[in-house]
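The other protein chains are all here in position, but one chain of the complex has been omitted.
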Amino acid sequence: MSERNLPFIQVKDLSSYYGDREVLRKINLTINAGEILVIMGGSGSGKSTLLKNMLGLMTPVKGEIRFNELNMCQANKKELFKLRRSMGVAFQGGALLSSLSVGDNIKLPLRQHTNLDENTISIMTRLKLELMNLAGFEDLMPSELSGGMLKRAGLARAVIMDPKILFFDEPSAGLDPVTSVELDELILKLRKAMNMTIVVVTHELESAFTIADRIAVLFDGELVITGTVDEIKNCTDERVTNLINRTPREVQIDGEKYLKRLTEGAA
Amino acid sequence: MSFDCSEHLHYKVLHLTGEVDLSNSSEVRKCLLDILNAGQSVIVDFSELDYIDSSGMATLVEGLNVANKNNLQLMITATNGAPKQVLELTRLDQVFTLVNSIDEIKE
Partner (left out) sequence: MFTAIERLGTSVIQSLEEVGRMTQFLYRVVISIFGRPFSFNDLLKQIAFIGAKSMPIILLSGLFTGMVLALQFYDALSRIGSSALMGSAVATSLVQELGPVMTALMLIARIGSATCAEIAIMRSEQQFDALTCMAINPYRYVMAPRLLAAIISVPLLTAIYNLVGILGGYIVGVLFKDLNGAAYMQTIIDAISWSDLRMSVVKSMLFAVIIIWISMGKGFFVHYEKGVSGAEAVSRVTTKAVVSSAITMLFVDYIASSFLI
């Protein structure tokens, strides 16, 4: 049980740029083994960029990302390969390959990376489909699925190899409230039964408060606070309270200038 | 992971020790299918099993299927800890015959 609190993923002084614009500013974040960390922020806060860096899809301009002792930026091919095999990623739209059926999509990592018998692979796939309430959808093509089903199929693929680390990119986006709650429960069950470390990037408050052990709040590329649900709720920083209370940003109106903007160029 | 076999009444008992995962589930599969194809029923002993992943579970499911087809039995005993949670998560606890200990199997 003591292993549970060993840092598993460490983001150190991470900075990222989009052209000249600094999208992430000196992000420091530790994710402990077996915990569920939710990364929250409004649009433009940099949370997608942070996720991409953690997945190795972007190279940090400054700083580093470590998975236990392994520095992702300095890892050689073999180490990176091994690391990726223990990670599962559930993308926003499912990101299934359009030329393969749902079943073949889910079986892809198994067929590429293991020597398991086809029977075993088939049963494993169906077990995951059942878990995602997609029983019977094995032979359909991605184009025949709804958005919610695609997400669940993508999740099935992400967990097919029982990864130690699972990443979610906006799991609740586009899901109806009932499915969203079911997904939250599934995330909790997965962590419990498989002892997974789970990182969720989302902007859905209810989900975040339900599943998170800790929440990291990003605002404009900066990590404002990382803490438990209670700590976040009691935080007095304006940026956090605005996010939680869903206060629309106040736009100061200068009457004269406003009128000018509206009527400029008119006769 | 290691596994060994013993006998209990007319069953073969397959003791699984340690962790069954992608790296070794094929070995378990071969052993299990060999026993079943030789016409013997199997008790899979989970008492020393720390962890089993989906490839391991899939292997047991395949075994159960083969057993049923050949009028044999496949039972699991002494489930606890993580393996028990996996059985519950996958709802396979409603598919397999689960027994608390080998001694309860009298015939």
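We just call them A and B in the order they show up, numbering each chain from 1.
Here is the rule we use: a contact is a pair of C-beta atoms (placed from the backbone, for glycine too) under 8 Å apart; a residue touches a chain by one contact, two chains touch by 3 or more.
Predicted model only: the values in this text are computed from it and were never measured.
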item: Chains on display which the left-out chain touches in the complete complex; value: A
item: Identified contact with the non-displayed chain, of A:91, A:137 or A:168; value: A:91
item: Chain A residues touching the omitted chain (full complex); value: 55-57, 80-81, 84-85, 87, 89, 91-93, 95-98, 108-109, 112-113, 154, 157
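Simple rule for what comes next: only the chains that are shown with their structure count from here on.
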item: CA centroid of chain A to CA centroid of chain B, Å; value: 35
item: Complex interface listing, chain A residues touching chain B; value: 114-117, 119-121, 123-124, 127-128, 130-131, 160-162, 189-190, 192-195
item: Chain B to chain A touching residues, read off their complex; value: 21-22, 25-26, 29, 53-55, 57-59, 61-62, 82, 85-86, 88-92
